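Quick one: the structure is below, and I'll ask about it shortly.
For this view, one protein chain was removed and the others were kept in their places.
Our next item is chain A:
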Amino acid sequence: MTDYGHDLLFGLFVTPSATNAQHVLDLAVTADRAGLDLVTFQDHPYQPAFLDTWTLLSYAAARTERVRLSGNVLSLPLRPPAVLARAAASLDILSGGRFELGLGAGAFWDAIAAMGGRRLTASQAVDALREAIAIIRDLWNTEATGRVRHEGPYYPMAGAKRGPRPAHDIDIWVGAYKPRMLALTGAVADGWLPTLDYLPEGVASLPGLNARIDEAATRAGRDPAAVRRLMNFMNVRFSPTSQGMLDGPPGQWVEQLADLALTHGITAFIVGGDDPAVAERLAAEVAPAVRDLVRRERG
């Protein structure tokens, strides 16, 4: 049993479709009104059918009141870290502390290069992400004095002013699957944000992957509970009979999610599908019941 004790978050994984921008926005507003905790957007800037995720995040934040927003996950190779740090802090300030930073090392390198980014090997991309996280945290840290300097090699900074300071401690959530990314997550991230569908053996992969993060955290002198475990679920639906993971009646969702929380320490559940009806049922019929169940079990 692994439970890191975080409060539970429920949210949406939204496709930032440019041809259906109104629907995208409606989903964010629906999530906000229904009382979900998170609205997240994937970030593939080279995909012409998608909106720019940063612009969409800023706009969706302006059109909502309570819900927290994040990239899921932002593509670091096309979002230079200092630009991202300042934009993220700004959005956090403007939205009253509702922004969290989901960040990934990058994928689809040909497309990234075509948009002006740098082509890296998987291993280089992990190192670049580690460097970027350090830069972002340093720029947010206005308590410290002196300019921010970094040696590189990926993002050398000769000396940049700090700030702005975010309205709250923005979490950095990392999308990670492979050992080096998991190690980075444990060592420096505030959260792990994978997609269930991409885990080699689904839920059965979780103990091993969690253990790698825990181990890296411990080695870095951190409490493994400092790393929240989040999860995207791409294929979900409410159906009358039980068909599989998050494919069944609400009662089944409740049991499955509570089990993920109590057994595997997953405390943020982010569902895809772009369906406002699913968002409403998740908020009304699933989230409160999962919270109750987990609270009771945690005692």
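FYI, a contact is a pair of C-beta atoms (placed from the backbone, for glycine too) under 8 Å apart; a residue touches a chain by one contact, two chains touch by 3 or more; residues count from 1.
Operating definition for what follows: contacts and distances are computed from a predicted model.
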| item | value |
| --- | --- |
| Omitted chain (choose from "Diguanylate cyclase", "ABC-type multidrug transport system ATPase subunit", "FAD-binding PCMH-type domain-containing protein" or "Anaerobic sulfite reductase subunit A") - UniProt protein name | "FAD-binding PCMH-type domain-containing protein" |
| Sole residue of A:Pro45, A:Gly71 or A:Gly175 that reaches the chain not shown, by the stated touch rule | A:Pro45 |
| Which residue of A:Thr2, A:Ser90 or A:Thr263 touches the chain not shown here | A:Ser90 |
| Residue touching the undisplayed chain, where the options are A:Leu12, A:Ala61, A:Ala105 or A:Val126 | A:Ala61 |
| Full-complex contact with the absent chain, from A:Ile135, A:Leu206 or A:Ala268 | A:Ile135 |
| Chain A, residues in touch with the chain not shown (by the definition above) | 18, 21, 25, 45, 51-52, 54-56, 58-63, 77-83, 86-87, 89-91, 93-95, 115-118, 132, 135, 142, 150, 152, 154-157, 160-164 |
